[in-house]
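Provided herewith is a single structure, encoded as structure tokens, for subsequent inquiry.
The other protein chains are all here in position, but one chain of the complex has been omitted.
This part shows chain A:
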């Protein structure tokens, strides 16, 4: 639900185009359009066609396509999607210069993003990015990255979203574009919010707010910043502050006069009301938001609001409304390609279909009754029955919903148990093999060595004997090495710190790598299975370095503090690309271990600096 709100916030940023003044006559028309009240779309359309005519007659193609670009931005601002699509397509098809072609791809990409057609959006955006990179247009590159970030965000790939936003903000900062940087900060802030890091979310939002305060004309930015703030503060249950920010956002939205923004304010207000346990107001405000979106043909937003509305109607025990909203939502769901993928919506849709069937059945029943009796009274009763069955169904649906949730939780648990037992089983088997190697083979080899060495004393200089002696040595060493890798005896006896010291020393002594190890505050009281997991993670990472990185140096560091254990493993090797990382079997092992340990995982890799892996594990209290 929160992601839906973000989608609204992200797209209402209208960048007022700053035009080079090569075409003064056109500029004056454009600035006329900018001053128009938002509702006067017809006037604006006329002015645009005037501008295009002027460009054709008095200037050149460049001017013509410039106007077209402006028109797309305007159409996007007021939500004329068809217009945007046709204009973007003509930019792509007819424009002679790569600059406008790229602009066409970008604009179409933005539109596709808004329509939740993410794969198509990404293809378009990448096309435009390649051209803008060739043209060395930093500001546009930054914009493309921002939209790519939105795509990732909508697809709930938050890490990727953050990466794109960061690239975007770095680029815009580099050329001193403070306002785009600020809006990107608000997006980064949203990512932090989605990952429940509210402190960081507020921090970035406040950065954006500071920029907005020195740029009083940037009302759009101000609007985003304050509605973000209202959202965050209400999440922290600071409702007074939330309402205050909401008020400022509302004033700003009214000043701009953009219906989408005003609708968004009601939506936010509805969510705040829900959080402060005021379901009636929540429903009321959500309905207002829906009306505004609906009147202004902001389809995707009104669809999203429907989802919130059925939820809130349900909470305020208005089941009839809840059901109606559900049905409405169902009708429009087809255009929500992406959201369909999300699991809980899928479930919801399943329920809708059942709901529809049930409704049809009861309607048929009603009709049959009507025909048979032709009696108004009975017809009324049957309608009442239909209503009753609807109500019953809603109760049933709710029960099913909780059951489904339980099933999901159970499935997750089962998956975790399966994973845990897999890992435990694996460790057990390793330990068994290690023991057999050590006790069985190791013992026999040791004894053979003792015997041959005695034989060697009696018959020194016997070449064959010397050779056999060496071979037994090698075999013993091998079996020891294998058994030790399978089960580090030292870990069980002396704990993680000693085991890693030993492990890193053995890597160093093998001359494969100059490895060093630091540990800070590692306590001896960590559970054995936890210690073993950390040991295995470091082992996997070191194996990856030795096998793939061509590094000459590596650094391993463990740091325990404030209920957290952090692991840093770095090398100076050749680095790797993201795809390679995720394919590697080592990383998939690490990931499954991390999922059980409540850990987060951050990789930085580049050809010049090597690879740096940073892992944070929460310790059980």
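The rule is simple: a residue touches a chain if its C-beta (ideal position, glycine included) is under 8 Å from a C-beta of that chain, and two chains touch if they have at least 3 such contacts; residues count from 1.
The definition used in the following text is that contacts and distances are computed from a predicted model.
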| item | value |
| --- | --- |
| Chain excluded from display, named as in UniProt, from "DNA-binding response regulator", "Heme lyase CcmF/NrfE family subunit", "sn-glycerol-3-phosphate transport system permease protein UgpA" or "Membrane protein" | "DNA-binding response regulator" |
| Hidden partner chain, touching residue among A:25, A:134, A:451 or A:591 | A:451 |
| Options A:248, A:555 or A:619, residue touching the unrepresented chain | A:555 |
| Omitted-chain contact residue, chosen from A:96, A:119, A:257 or A:443 | A:443 |
| Residues of chain A in contact with the chain not shown | 162, 166, 188, 192, 197, 199-200, 203-204, 207, 438-439, 442-447, 449-451, 453-454, 456-457, 472-473, 476, 480, 489-490, 493-494, 498-499, 501-502, 505, 509, 516, 518, 520-521, 555, 557, 559, 561-562, 564, 566, 568, 570, 604, 609, 612, 614, 616 |
